[in-house]
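One chain of protein is taken out of this complex; the other chains stay put.
Letters A and B mark the chains in the order given here, with residues in each chain numbered from 1 onward.
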Amino acid sequence: MDASSGLASHPHAEHDPHHHDAGHDHHELPFWRKYLISTDHKVIGIQYGITGLIFLFFGFSLMMLMRWQLAYPGQPVPVIGNLLGRMFGPGAMDNGKMTAEFYNSLGAMHGTIMIFLGIVPIAFAAFGNFVVPLQIGAPDMTFPKINMASYQAFFFGGLVMLFSFFVPGGAAKGGWTSYTPLAIISDKGPTYDPIFNGQTLWLLGFILLITSSLLGAVNFIATIIQLRAKGMTWMRLPFFVWAQFVTAFLLLLAFPPLESAIVMQLMDRIAGTSFFMPSGLVIAGAPLHNSGGGSPLLWQHLFWFLGHPEVYVLILPGMGIVAEIIANNTRKPLWGYKSLVFAALVLGFLSFIVWAHHMWLTGMGSVVSAFFQTTTMIISIPSVIILSAFFISLWGGSIRFNVPMLFATAFLPMFGIGGLTGIPLAFNSADLYLHDTYYVIAHFHYIVAPGTIFAVFAGIYFWFPKATGRMMNEFWGKVHFWPSLICMNMIFLPMFLQGMLGMHRRWYDGGQGWTLAGEKVWGLSGFQWNTPISIAAWVMGLAQLPFIINFFWSIKHGKKVDDNPWEATTLEWTAPSPPPHGNFATTPTVYRGPYEYSLPGRETDFTMQSEPMRESDRKAYEAAAAVH
Amino acid sequence: MEIPYTVTARPDTGLWNAKVGIWLFLASEVMLFGGLFSAYVFLRLDAPPGAWPHGLLNVPVGTMNTAILIASSVTVVMAWASLKMRKFRAYWWYMLVTILCGLIFLGVKLAYEWPQKFDHFGAFIKTDALEKYEEYLGNHHLAEKGLAPRTEISGHLHNEEALHDENVKEYEIALDPVNADPANPSMDRPHFLPLPHTDKIAKIEKADVEYANMFLPKHSAYFASYFTITGLHGLHVLGGVIVFTYLWLPFGTKLYKRNPEHLANRVEVAGLFWHFVDLVWIFVFPLFYLL
Partner (left out) sequence: MNESPEPILADATAEEMSHDEHTAHDVSKHIRGYLMVGATLLVFTAITVALSYFNFGTQKANVAVAMLVATFKAGLVAAIFMHLASEKRMIYRILIFTFFFVFGLFWLTYLAWYDPITR
């Protein structure tokens, strides 16, 4: 139970007399204590995961709704159009037809929900919480109560965001970036309520989400620094832990500047200040009565100071998951472990000095542009190192194509497409044309949708047996995988074409009224491509049903498996499935690196990190060293 | 189950958990206030010459608050040291003084400094009307000395209805000394002791005013950043006071009997936070009160 018992400086001093019963306490806890306000990292991880998946699907549903308007502009939304009209009023759905305001709300909230309520909670918080303490051999997080508070702040932040759909005027409409001054003046009609309006609630919800991320990040870093098991040196950490470590640092240091910006925007909306409002602003023909003296560009700087590290927050945990699964299913050590670790660190560092490449169109001076263009080019190097190491890891392996591996291998080309198509955007001359077109949408969705989300699915299929003691169904997993892969590409590949035609990402009519969207590519004009894209999006929604059913069905009826069904090497697989409160029956001690697959002289093709050294291992290492 | 290293240090890092935690948290706080300060500098550099106000805050009171905060930093470190030497009585007194210092700081801010500002009025004059109000602005004198021009006329607003009523066409202001006697060289730089407004009444036509308001956050970029930063700083002071009160009340100190070292660690962590709050104020004070 006590991970420190093997160490000399065991904290005897504060030994609680009730300590010996502590291990049995959890059997008697009522349901709500055990699952709703638990301080156990595994329960919190699962809470994060399930809430995050619900938000992920909800955010995707918003997009499925928008795709109707893009494919069939001005036509009533079938089936649910009238129902939505009754829920949100004619300002949102006019006789079942989507209004421009509602379309904008859906767009802004799709971005916000997918990133901050979907991917970050799942990829970082859920997997991080569940897997990291197990992988480093810790009994829990360093601060279990703060961990619980982190989830609760996230949950209430999510509720505030959802609630904002129901206030007069609807949810935030200023895009997920909330650019000023547009965001500050939005909803400020005669019925303006300073608190209960979409944009203000967006800001308040965001403060809760940032609080949650900060508490989580502090906990993750402290856990990784302080609670590594005996023998778990930095260079023996699984790559997933490294990825989470860097991610936590990005969240810790990049989110607070955005929080300060959000406080300032909140002041602009509630107290009438002008942090982001320039002097002499004229709105709808009337000069705005405020002091001015602010700068819209300041918001963009502070927003993207978070915004760019956030991109790596989205992708790094995904890379970590993929690394674990690739090593496990190729049955050989991950290629270039050290280069991977250093690449992740460099990625984290550089991600803080590239932010202004989101702002080429603001007309920054050419010196600033040149600087950010250069750093942006440089940051592609560590990304390419990571991707190359994964590809080389596949070489010569006897790959097991189980469901997690299918998703993990699909991640590689998808992330590759996303990354390579980003290069034209990094050059400011090319970006002047491509900025704010569907090309940009396609580029970053390739990274986060078939990239990170596929990694997330891979992770769910991979660690599901650890969380429940049961496997998810293999066949239905494949039924989930193949349609998802095909639909993802059918959605996003044509968007590159649309973007290169110059179609703007925020057009409410899908481009019908614009000449340049009428140009034909492969037999369809720019806006006609919307229809196949939309159909692919809806099919993709359907393709998630096998996953949802499989997930819940397998919790109760999946095939029962032992503690290490994938024959993996890292510490989490030495714990019982599901691991009890406190995780390990005996405190693990670590003797070796994380990916000791196919070690010569061993009976099995996997050697766990907690396996003591033998003479044959020493010889194998020496032989390997001689070859290099 | 028990989390290791809550009280004693992990041998290889030499640290106990909460120490790592608080430093990580402070790192994020550095970034939070860093964001606000960089916004302040950004806006200030952007402001046209003369538009950034000077000497509108009460320097003696600000200095006193600075001293109070520094004193509380000393007492909190003494409280921690007393616990380390297992002198509980001394700890209790030092902690009490710290809490009182925090409360006085907040009291001065909320009950005196801020309301004083809310009662003060300023009107920015349109560029083409500056000449008309030369007798209150003294820009000829300033130009001669190579100083930045004045664009604001401030003082006590006599007809407060002018703020809301569109039919009132002018503001009646009991002028601040700087506007009452603008060409006097002693008014070129702010005074240490704030001077009360004079009896001299100026009437300023609304048509000549670019923007006018009480000294509220919306008055200018200067007051916006002043109230936002000091407000957020005040919230931090309040948070510190709440944590200290918990560690001072019997509820928190009962830990002393069981494990004095654990309480000392908690006080150290809370103290680190408090010193950080002090450190932020060390920058707030010159940036807003003096420069």
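To be clear about the criterion, contacts are C-beta pairs under 8 Å (C-beta built on N, C-alpha and C of every residue); 3 or more make two chains touch, one makes a residue touch a chain.
What you see is a predicted model, and the numbers here were worked out from it, not measured in a lab.
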## Note on the structure
Contact with the hidden chain, among B:84, B:126, B:141 or B:158, goes to B:84
### Residue in contact with the excluded chain [from A:67, A:110 or A:228]
A:228
### Query
Any idea which of B:74, B:103 or B:183 touches the chain not displayed?
B:74
### Query
Given the contact definition stated above, which residue among A:45, A:198 or A:257 touches the chain not shown here?
A:257
### Message
Across the whole complex, list the residues on chain A that are touched by the chain not included here.
### Response
221, 225, 228, 230-236, 249, 253-254, 257, 278-279, 295-298, 301-302, 305, 333, 337, 349, 352-353, 356, 362-365, 367-368, 589-593, 595-596, 613, 617-618, 621-622, 624-625
### Message
I need the residue numbers on chain B that touch the omitted chain, in ascending order.
### Response
8-9, 11-15, 19-20, 23-24, 27, 30-31, 34-35, 37-39, 41-42, 45-46, 59, 63, 66-67, 70-71, 73-74, 77-78, 81, 84-86, 189-190, 192, 271-272, 275-276, 278-279, 282-283, 285-287, 290-291
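Simple rule for what comes next: only the chains that are shown with their structure count from here on.
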### Task
Averaging only over C-alpha atoms, locate the centres of chain A and chain B and give their separation in whole Å.
38
### Sites on chain A touched by chain B in the complex
1-4, 7-11, 13-14, 16, 19, 22-23, 139-144, 146, 214, 217-219, 221-222, 225-227, 252-261, 263-264, 267, 271-275, 289-295, 298, 301-302, 305, 581-582
### Task
Sort out for me which residues of chain B touch chain A in the complex.
1-11, 13, 15-18, 20-21, 24-25, 27-36, 38-39, 42-43, 46-47, 51, 124, 211, 213, 216-221, 224-225, 227-228, 232, 258-259, 261-262
